[in-house]
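Right, I'll just put the structure down here and ask away after.
The chains shown are only part of the set, and none of them has been moved.
Lettered A and B in written order, each chain numbered from 1.
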Amino acid sequence: MRSRIPKVLHTLAGRAMIDHVLDALAGAGVTRPVVVTGHEADAVEAALGGRAITARQVPQRGTADAVRKGLAVLPDEAGTILVTMGDAPLQPSELFTALLRQQTEADTVLTLVSAFVDDPAGYGRIVRAADGRATAIVEDRDADEETRRLREVNVGTYAFDGTWLREAIARVGESASGEFYMTELVALAVADDRGVGVLLADDAAEAMGINDRVVLAAAEERMHRRIAETHMRNGVTIVDPGTTRIDAGVEIGQDARIEPWTILEGVTVIAQDAVIGPHAHLRDARIGPRTRVWASVVEESTVAEDVHVGPFAHVRPGSEVGPRCRIGNFAEIKNSRLGAGTQQHHFSYLGDAEIGSNVNIGAGSVTANFDGVAKHRTVIGDGAKIGVDTMMVAPIHIGEGSTTGAGSVVTRDVEPGAKVVGVPARPIKIRKEVGSPPPDGR
Amino acid sequence: MRSRIPKVLHTLAGRAMIDHVLDALAGAGVTRPVVVTGHEADAVEAALGGRAITARQVPQRGTADAVRKGLAVLPDEAGTILVTMGDAPLQPSELFTALLRQQTEADTVLTLVSAFVDDPAGYGRIVRAADGRATAIVEDRDADEETRRLREVNVGTYAFDGTWLREAIARVGESASGEFYMTELVALAVADDRGVGVLLADDAAEAMGINDRVVLAAAEERMHRRIAETHMRNGVTIVDPGTTRIDAGVEIGQDARIEPWTILEGVTVIAQDAVIGPHAHLRDARIGPRTRVWASVVEESTVAEDVHVGPFAHVRPGSEVGPRCRIGNFAEIKNSRLGAGTQQHHFSYLGDAEIGSNVNIGAGSVTANFDGVAKHRTVIGDGAKIGVDTMMVAPIHIGEGSTTGAGSVVTRDVEPGAKVVGVPARPIKIRKEVGSPPPDGR
């Protein structure tokens, strides 16, 4: 990978490779996963966050040696043991399920996964007898010309009879380079005349490990296609699946429409009939029915039903936008709550604010929430009309139904129904007069 | 489709499937289209907006029953009758033209369209005699193993001798499930010894109907490629056709350049040598020669020649931007007219405004066009210099060649050539003085 990041921590669709493998194993009913680490073991163990038992292989002396280290931390029980690679994140649960079933039902001591590839160079070839039984895995370097031409290769995923594995692992011989290889176990099973099963993977590209970033990008593409197809079959319209990136954990309701160049990340949930994109980026966002998010960013926030967001709006973490709100171009919201029907059509900033229903936020308005030391809250009551270019110097409370004049700098609380204007803003009598500007630049 | 939206109203390249089919029929000279509706008939009829006669099939008793309902509303004339499916929107006019020609020129009573597909499961197979003549369509459920292996399938598009069709439709027998199938008509034509013609579609993917959203997305991709290729062959550079989405009705001039991640929707017209994108989104926009629209949104507006828009600008509906204007980042224009050479480089909002030529709009300036009840207009004369952070409280008229000071709140009309400053803004003598800030933040 030419990377300082451990390979299994490179991500696909928002999750580390190793997490995809553990997800698929969990999906196949593997209950006690063990991860054997070597290179950058600290980083890998930290990333696992306790979801697997770990064992360290120091020094790294080959795949069979890694299995030995793994067995050492696993309770000595009977049953089937599955061994796979942390860098093969596209292997589906179904492959593991099929492998476990085949090994359990067969009278063999191991079953391995094979795949047909166009370019087998570098892989161990599966050698089969006339009756189809696998008789050996021959490493590329040891293969004669005829064997080299075989295109069925060893993927690196196995299921073992646990009792046999614990016994046989001790018998694996050291290679010339001082390492211990899994393929020796196949040789032992054949020598023991205990039988070797082979499960041929339907789709080689899914079964194989990832060895460089070109393959990583192809795998990412493939995983995104797989996720997009699942959503489409569930009744979501994805206009251009090739340019839409949806993380594995995202939920999307029926008849929602995802427009191109859109990213849905993390634990995002999109309700039915919502329209997201084009050019939208949502992370850990919860979007209500019929809401449209267009060319905008929403992070760690909730947007209720029938809202329009964008284009070019930014809803930052900790925000809640109420039903029927309008969040227009160049609007920024951070850690704020907006009541139903509130309108923020233009460039403006609402931060650390509690905003009522049917409030109108004029263009250029700002909650001045930071005094250079701490953040303070702004509270705006229902139906208030915040005039264009109003500066609200927090902590401050702007009363229900009140109005602020264009260009006002509000430094003191505003009474309900009052109107304030000027720099700093002062209350004026509520009557139509010259100099009392309208409040909005909708 | 797993959708509450009727299938034929799902869209491709900005138009409902059924509209694409009607467009292609019109292109082939079909003058009296009839749409037979069933599921969600009200919604489909409303969407058609009168472009076809409609007939309802209640209850839905099979395809031949639908044709019977259609014939009931069609004047009883001689001639050829074409029957096709509303969910096969990629069928080109050329296919219908060829089908009509073949049926008209042949002595058969019907001609059907076939296609070779990789996976024929679920489709009716075309059975041919040794001489190549079609002898039957065998439904998948009725097919024996040999027939099941046939890969030539019935697309569902037919041309009939109208006189024969009207007579034969009454003879179609009821199936075990109580339905009436089109394929029975083929059997009747064979039984009548009247001959069945087959037109093999060149491109199966174009001929076939859409049955789920995965296929819908593939069809959308295909239609966009088709549109993009037509423009490219006409002399438009489309840098990345795979990530450019151009609606069917869009016009683009020679040597215009469409950059990636761009959407051109509706009745958009792009003049020659314009550069649109990357990241642009235009809907019902008319763009002049040599104008560049970059990472911006233009809706229902006209932008003249030699204008720069963007990045991150938003021209909202009802706007007209004059020649040589500069509309910069975070600029918003709504329902406004800008004269030649006017500059709005920075974040600011112009709404319901009439702006002259060579006007300079300072950063942060806003037309406060809404008083909480109604919208009012702002008029700015030629050559005016609107200082940074100027609030223009509409209705208001800012005279030709006048200047507003930084941070001014303009609540009264400004005389031509005058300069106003302050909150609210008042005229000052025009001489160079401390406190008379320059007008722009270009």
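Here, a residue touches a chain if its C-beta (ideal position, glycine included) is under 8 Å from a C-beta of that chain, and two chains touch if they have at least 3 such contacts.
All of these numbers come straight from a predicted model, not from anything done at the bench.
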Whole-assembly copy number, given 2 chains displayed: 3
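We adopt the following convention: only the chains that are shown with their structure count from here on.
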Mean-CA-position distance for chain B and chain A (Å): 33
In the complex, chain A residues that touch chain B: 228-229, 232-243, 254-255, 260-261, 278-279, 295, 311-312, 328-330, 346-347, 360, 362-364, 385, 387-389, 403, 405-407, 422-423, 434-435, 437-442
Complex contact set, residues of chain B against chain A: 1-5, 10, 212-214, 216-217, 220-221, 242-243, 245, 261, 263, 279, 281, 297, 312, 314, 330, 332, 347-349, 351, 364, 366-372, 375-376, 389, 391, 393-394, 407, 409, 411-412, 423-424
